[in-house]
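Every protein chain except one is present and positioned as in the full complex.
Chain IDs A, B, C, D, E and F follow the sequence of writing; residue 1 opens each chain.
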């Protein structure tokens, strides 16, 4: 019997892949998804911050607090 | 005796069907409902982002954090 | 001894009846109350979206996330 | 020894009495307090909606979600 | 050994005394602190509502939902 | 083996010392840190309220609800 898939499975498949994380404050962080937890706290590596699609800052590693996130998608 | 239906039953019936997810920030995501959980975290496939009814971006898969969602309906 | 009534009893009495659900973002959804849970997540059938009393969209079924709701009343 | 009184005792004494419920969105609902719970979800009967002290709508029964409420007082 | 004091001790000492309760929406309620709980839900007696220091309304009893409160201080 | 330090240890070391507490509504309260709890509810003594660095009010004791606080620092 196939198991029902859950939302965190999709994040799990995106591990080590490049994703865009969008925040309630309209900032975007693009980087490799290193880890996440049930609160959707997220860590990206080789990250950059974008605003309106434009690169604002290069960041090595960034920790993003889950409750500030709206959506996460592979780039 | 018929069981009382619950809100998540309606989401369950919408699995693999096309739905519109509306966010507190007024964005809309349209796609096939792949999974959801009790926090109403949602994953859509073949998704696109719309703003005021207009397509803004094509997205493969998107994870939407539950607390940012207002309503979900079949398209 | 009569039992003390609780708020969810009122929602229970409104099952399958027409209700107006008002949201923090000032939208209104009118439809038949199909189900609700303790988070006040709600499902309406034969729903329509109104803004300032005017019908904006006809919807079959709609799932409304509880934390976005302000009030629910029979129409 | 007298027991220390608790906030919900005050709501309990207001049962079936006329109260004003004020919301974060500045709306006011006036009606008879039929029920409440620990989340301060509230049901009023013979309710009316007021805005800036002016009656906007007559409502039979209204369910008000607790987290949208600021204060409750007997009229 | 003296016990470490806790924030609710300060509210306990203010019982039956006149306090000012300030809300996130900038309203102030002044009255005798009748009761409070761990959510900081508060009941005042002989209360009045003030806005910018000016009395707006006389209220007998008022229940204030904790999550709308910023600070409480003896007048 | 040295224990890992935790954020509340820093508040503990500031007990009875003068601290600045900043709120989401941009007000600042300066006073002696009398007590705090895990919600970061805080009580100050000999407190004063400041806005843009300017003293607005002298207060004896003030209870500050934790969820309204952004930062706490020794003055």
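The definition used in the following text is that contacts are C-beta pairs under 8 Å (C-beta built on N, C-alpha and C of every residue); 3 or more make two chains touch, one makes a residue touch a chain.
Because the structure is predicted, anything quoted here is derived from the model rather than measured.
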As a test of the contact rule: which chains in view would the missing one touch?
A, F
Pick out which of A:19, A:42 or A:72 touches the chain that's been left out of the picture.
A:42
Absent-chain interface as seen on chain F, which is shown:
4-11, 14, 24, 26, 40, 66-67, 69-74
Absent-chain interface as seen on chain A, which is shown:
23, 25, 27, 29, 34-37, 41-43, 47, 59-65, 67-68
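Simple rule for what comes next: only the chains that are shown with their structure count from here on.
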Could you work out the angle of the rotation that brings the CA atoms of chain B onto the matching CA atoms of chain E, rounded to the nearest 5 degrees?
155
List the centre-to-centre spacing of chain D and chain F in whole Å, with centres computed as mean CA coordinates.
33
Please work out the Cα centroid separation of chain C and chain D, and write it as a whole number of Å.
18
At least two other chains touched by the same residue of chain B: list those residues.
67
Graph of touching chains, which shape: line, ring, star, complete, other?
line
Checked against the stated definition, the touching pairs are A-B, B-C, C-D, D-E, E-F
